[in-house]
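In this view, the complex is presented without one of its protein chains, the others remaining in place.
Labels run A and B following the written order; every chain starts at residue 1.
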Amino acid sequence: MLTILLISFLGACLMPLLAYVIGRGAGLVIALFPFGLLAAFVSMAPFVERGWVKGEAAEWAPWLGLDFTLRLDGFSFLLCLLITGLGGLVVIYAGGYLTNKSPAERARFFCYILLFLSAMLGAVLAENLLVFLVFWEATSILSFLLIGFEGRSARARRAALMSLQVTAFGGLALLLAVVMIGHVLGTYSMAQAIDRAGELHASPWSTAIVICILIAGFTKSAQFPFHFWLPNAMQAPTPASAFLHSATMVKLGIYLLSRFEPVIGAESWGRGALITVACITMLVAALQALRAENFKSALAYSTVASLGILVLLVGLDGPAASVAMIGFLFAHALYKAALFFCAGSVLHATGLYSLRAMGGLARHLPLTALACAGASLSMAGIPPFIGFISKEFLFQAQLESSWEAIPLAIAVIVNAVMVGVAGVVTLRPFFMGHGKVNKVQHGETFSLVMPPLLLACAGLFMSLAPDWITRVAIRPAVASVYGRAVEVDLTVWHGLTPMLLLSFVVVSIGAVIVIFWRKIHVWLRQRTRFNTYEIESLWEASLRNLILSSRQLTELLQHGDLRRYLLAVVGGTGLLVAWSVAGAGVAPDIPLLGELRPGEALVALGGLGGAIVAARARTLLSAMIATGLTGFAIAITFLMNGAPDLALTQFTVEALLVVLLSALLLAVPLASPPTRTKAMRGRDALLAFGVGALLFLGMMDMAAREHVSIASDFFGRMSLTSAHGHNVVNVILVDFRAIDTLGETIVIAIAAVMARSLLRSRGSEGPVPGPEPVHFSLQMTGRWLSLLLLLASMVILFRGHNQPGGGFVGGLVAALSFALLALAYGVNHAQRVLRLRTLTLVGLGMLCVLLAGVPGLLTGEPFLTHLWWEPGGVMPALSTTLLFDLGVYLVVLGAVLAFHFGLQREATR
Amino acid sequence: MTETVLLTAPVILPFVAAALVLILRARLAVTRAIGLIANGALLVASLLLFFYANGGHLVPLAVFGGWPQGISISFSATMPGLMLVVVTALLALAASIYALVDVGPRRRRAGYDALMLAMTGAVNGAFLTDDLFNLYVWFELALIAALGLLTLDRRPAQIDGAIRYASFSMLAATFILLGVGMIYGITGTLDVGRAAATLASQPPTFASATAAALLLGGFALKAGLFPFHLWLPASYHTGPITAVAVFAGLLTKMGFYALLLIFAGMFGVGAGGIGATQLVPVFGWIAAATILICCAGALAHTDMRRMLAYHIVAQVGYMTIGLALATREGIAAAVFYMVHSIVVQANLFFGAGLIRRASGSWDLTRAGGMARTNPLFALVLAVPVLSLAGIPPLSGFWAKFIIIRESFDADMAWIGVVALIGGLLTIVSMSSFWSDACWKEPRGKPVRRVPLAGLIAMTILSGATLAIGLMPQGLWTLSLLSSRALASIAGGGG
Partner (left out) sequence: MTLLYGFVGAGIFACALYMILSRNLVRMLLGFSMLATGVNLLLFLAGRIESRQPPIIADSARALGEAADPITQAMILTAIVIGFALTVMLAVLVLRAWRHAHSIDSRNVDSAESLGTPQEREPADD
């Protein structure tokens, strides 16, 4: 079976290519493929008819509980025969039906149909529930693609989306059911799930499992209230409707429900739910079938009604119900497909949809009319057609079951309507109203006539000579549905039974409906209230509301006000911290006040004062000055607490920020009206204070505990002996944790790239045209000062390993030097002095930093292992750390200048 | 030697290429070639690393500078970072192919190649490092490179988007920095493994609870979790589509990876750690809110970029479920979801870019007609679309299935149901996306053919999605290994 499935999928991908080669007759050739599959299945018949079950397994993802297990029993076998047999006929028919399409479109259609066929085979053969789910969803997707085959039409798209949304909803319900079954039983085997129905029933999940399975089955098999997608699905090309939406795919829900009947039946309300839903569905569908104007719609609603009957039969207990279910499923597949074929031929020939517009087609399409009549007789349950037998079984099952008379009454009415529909769809288009249609666009061809005729004949033949099919397919199928062998007697004449009486009643009412169809139809159509209460419009409205409320919700949250966004971030983080410490249930430790050094305290408080002034400042200039003050105060604090490197960096950064930000401040208005109301400011201050307070407590709790850093101790011990540097901070930066510095250097490099991209003038990076404003006051001292700064930067760079300094500070100071030059003599002059473009400088620096790590790599050590070379002990030691620091220096220099030059140019514009 | 070269290459290779691009930036053909070659070499190198690491018994480790492990910064080839490096390289290669059509001379002159290479290196660095502060540095580098890419065209919308992105991210960076500093202040180390020894085994103190919350806030913002997600739909849609596709694939996932490393690894959530148990329920609420709100956000939009931006965030919500479950399998499920999502999200943005290119509009009410003009494209696009919608047997189905299954097994069925509701909304959104883009007639201009390079890039990623979908066992095994590796950081290995 695995091989068959594989061949089937492979063929589905390859065979349609023939449509390009062969052209119009392709259908007949491609049909050989499904018929071949059919033959392969038929060859397994001797196996199945003994009541054996054939299993096969392959490993897929066992760790996920996913084994590719297949199982062929009677029920699967019957469905496989239907799928492949009907599939072949559909392919033939499609070959004749799609004559006015391009080869590419035909090939696409064949591909979808064959893929669908393969997916169906997979679904009915699957034993593992996950595998079943995979194929189940595959059929939904292919149905979507086929309904939307005429994607240009908005109605087709709407129908396709609707069917996908409804069936995908069911698919998710099935997924949930499968997950729950796996959760309870620890296995995804379908057989296990059914065998251990008792265990499932005992678990707390049983109700949810059954509800989910019911939803899955009802959506796929178009049961109330999910029935509405099926009539819409008639937008698909007719061959697809015949195959998917009447004969096979919609039966998959029935298949699921009947497989899980033991699980559903274990719930006290399970069968009741099935029968209730089935009855409602049948009534609604019968009503709508009479209202339908369209040939295909009438058939679609009658299909929904038939599916309702099948669900009813699944719900009924007793062997007769199983027999009836299988019999009806089989008979329905045969006659409904035939009727769809006929509807398609009529559509193809006349281009007409409406039943009322058609008439007298028997003259133009005689063979189609014949086939239609045969299929309709079967549908109406007229002996000796197979539909009659199945209807007998249906009534027998109802009479034998323990249910009350209401379902029986409904079944009688619905069957009568179906007789009526069968009559109407045969008589009106073909045999009544002569002269309504005088000309047809396409005549009958072999491909169009053979499939419906064959099916109609099969309906007759199988009831007259039922031995083979009963033995091979029906009896094993019933046995596997019911759980043990049941005697099936598929003969036309059972004698005078209550069932025969009921059949007679049904046919009589049906005949009345046929006669008065037009009046009933018109009366029903005038009752527009039906339209408003259709589930379809409810579904559409809820979808619209969903999107509308989504919009409202999104507008509410994504309001576009940056302030409120940041409020959410700050507030959210504050809440997280509060929740975290509250949830941990711990109180903060506060360290002792200890010795208070007045000088340092004053500086620090000065920093805080600067911050408060900045926050309250009216103009941007005072805010910037106050911010700078805070920065300098903190730099001094660092200096006083044993961190000269930090102080140096902070000083330089603050100085550069003033230089760079002045370009921005020169452009924008310094004083603008407040952007927050007083209440907002109050709330912001409260929030900021709250978050600050939480942070303070957390920090104090941290600082109150003892601090042991193994790494710091190690660095302190090894810095001089192994890394040849006195300044531990610098050694950490260029050696112990050099990769951090590397990353940071690249951050600066990338910032430079960005500055270039954002500040570039429309042309390239060439010199600024025209005169530049220069500061003559700076020219007096500028040249010397900048030279001095440059020299200082070199010193800072070189001594960095042993004294405070290093590449960063060096680079920043060097940048200051060029910035000064640019301010004094203009950017062009500074660039000329620099010689290299800023970004080239950055690139070279990056390369230095990266290459500094490579020599170590070449000696077999990790990246960034530094090498030392002391030439004779006279010269200072050379090392790759110097290259590394030089790279940092260059990147920082280039990057800061990229910003500065860009901003200065921007300011002059 | 091999070990350290292989471990360093995914980070250093792109940086060297970026430096060369900067120096040679005047020659656009050369920089384009450098970008392509570097990304190809990156894929080879990361695959070599992957197989090297899986072949040996010891975890490959490189301590920069040759100092002792745990003292200096080390890179290690552990799951899930190792696997993510390979995925990153694959995505970067696909992006550089896609860029052949989407990134013209103007964008290259503005520094596209250097920015993209630096970002790739930064992402790889974050995936490989064992050091908290180093992680912070890589995040900053990725951020600044992303901002550069976002503003390549200097459009007003891009500048505005970048301001939003930058201001959010600077807050996040502050919180992360504070969190990292506090972890150092508490444990005296920046090495994730060493910090875990203190943090996972002891009940939280006031300081460690604060630090955990700060790290959660900061990285949740990077990952785009509710309520910190607002920056993402406000900025992503403005950038050049190649860059945005890479952001969509990598950046949020990088944030989520950090959450995994810190909470599943350092705090031992799901591995018996007790250091951050008070935050576990919060993960669940955040995940549920993110999924529902962002699926709704996707439904609300018809502009493809905005719609997909919301989907990015919603997907991170699903991953967070795995963390909220606090079980080994839950963490593994999160890893599985992460890999799936990287590939699919990027691919969807590629697709959106091609739809725009062919039909002239980003808006689904105007775009259309792709199936008739570009049938192959419609097929290739269907893979990520269906995968995101969770249709079997594609990667997204398994990802969702595992998440839901594990939430039932962890007795948190409610969150599994939330995931399903989100799944339904995603199906609604994705089906109309595909139907509108491929079937509907476009308004206005006739549809053009999509360029081949774009299609190739998409095919690479669609192929990866299909491969995960048809062989979920492989990725699931790696995910379980990842979960075990994360658990072993906190000493709960085995």
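The definition used in the following text is that a residue touches a chain if its C-beta (ideal position, glycine included) is under 8 Å from a C-beta of that chain, and two chains touch if they have at least 3 such contacts.
For clarity, every value in this text was computed on a predicted model and none was experimentally measured.
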Given that one chain is not shown, which residue among A:Ser163, A:Thr741 or A:Gln831 touches it?
A:Thr741
Touch with the omitted chain, as defined above, among A:Trp63, A:Trp269, A:Trp523 or A:Phe689
A:Phe689
Considering the complete complex, identify which of A:Ala477, A:Leu733 or A:Leu864 is in touch with the unshown chain.
A:Leu733
Given A:Met432, A:Leu543, A:Leu720 or A:Leu785, the one touching the chain that is not displayed:
A:Leu720
For chain B, residues touching the missing partner are 133, 137, 140, 143-144, 147, 151, 154, 156-164, 166-167, 170-171, 173-174, 177-178, 180-182, 184-185, 190, 234-235, 237-238, 300-303, 305-306, 360-363, 365-366
Under the stated touch rule, tell me which residues of chain A contact the chain that is not displayed.
551, 555, 558, 560-563, 566-567, 570, 590-597, 600-601, 604-605, 607-608, 611-612, 614-615, 620, 623-624, 627, 630-631, 634, 637-638, 640-646, 649-650, 653, 656-657, 660-661, 663-665, 667-669, 672, 675-676, 681, 684-685, 687-689, 691-693, 695-696, 699-700, 702-703, 707, 709, 711-712, 715-717, 719-721, 726-729, 732-733, 737, 740-741, 744, 747-748, 751, 754-755, 758-759, 802-804, 808, 892, 895, 899, 902-903, 906
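Methods note: only the chains that are shown with their structure count from here on.
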Based only on mean CA positions, could you tell me how far chain A sits from chain B in angstrom?
16
So in the complex, the part of chain A that touches chain B is made up of which residues?
60-64, 66, 104, 108, 130, 133-134, 137-138, 141, 144, 148, 151-152, 154, 156-157, 160-161, 164-165, 168-169, 172, 175-176, 179-180, 182-183, 543, 546-547, 549-551, 553-555, 557-558, 560, 562, 565-566, 568-570, 572-573, 576-577, 579-581, 583-584, 586-589, 694-695, 697-699, 701-703, 705, 707-712, 714-715, 718, 735-740, 742-744, 746-747, 749-751, 753-754, 756-758, 760, 764, 839-840, 842-844, 846-847, 850, 853, 856-857, 860-866
